[in-house]
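As you look at this complex, bear in mind that one protein chain is not there, while each of the others sits in place.
And now, subunit A:
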């Protein structure tokens, strides 16, 4: 679907959209960005950008956009490791901004999402701020609108369109492979397990690609539902998707493999058919809203269905 059409459709519903508003009286061109917490006029091609979200940071990096301020994050993956360096001002943590540092930077644009969304109100007093949180109940749709907003702000519309179209194609391809097989999403941390279902932060597997949920009753809760190995044995999924939270944050605690290596899990169809899929923790847990993350997520689920 052409990007313009999507924009028009969204604008018509008054929902999230990104459109250019030519302002004749001012020299600097502005765009109005519809985001998770309202509409904000932001300058086109802003020079000083502060980003609080790793997913958005990764996306801007891929689009070749320079940023000025980033949160202090330990254990960034290799391709983002440079942002831990001193040339990028550390403007706080993923959750909590350091307002003085943000203020001192005099940014043209501040971008928050998910973990930092609560700081929106305070940050908006400093500079134009947009909240690019994705909505897990409409993951792909809201993701597309957020990425398109970034494309519009930074004048990367063509590149964004090309990559989003490629994702759409990959989704269709993966969907075609989703047959009657069931999947169960499990996150492990500190030796314990919780299950996630449709509509959750990992719901892309069920909602977008269409893998059947082994247990349709799991609530879409941020922290999942505490489960036992018996639960996995009973659900007996064809594919077990595993996110190792501890390795996502660089901790070498009880690895997911160790937690899941027990007689009950080993008896499931997923284990017998070698379909316990360990999802890349950074992509799925830390930055699921990055352009490359969604590409990788769709690919990973597609591969698991082959």
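Note that in this section a contact is a pair of C-beta atoms (placed from the backbone, for glycine too) under 8 Å apart; a residue touches a chain by one contact, two chains touch by 3 or more; residues count from 1.
The definition used in the following text is that contacts and distances are computed from a predicted model.
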Unshown chain, UniProt name, "ABC transporter substrate-binding protein", "FeoA domain protein", "Protein-glutamate O-methyltransferase CheR" or "Iron complex transport system permease protein"? "Iron complex transport system permease protein"
Please pick, from A:61, A:131 or A:246, the residue that touches the omitted chain in the full complex. A:246
For the full complex, which residue in A:108, A:225, A:280 or A:295 touches the chain that was left out? A:225
Since one chain isn't shown, list which residues of subunit A touch it in the complete complex. 74-75, 189-193, 195, 215, 225-231, 233-234, 245-246, 249-253, 259, 262-264, 267
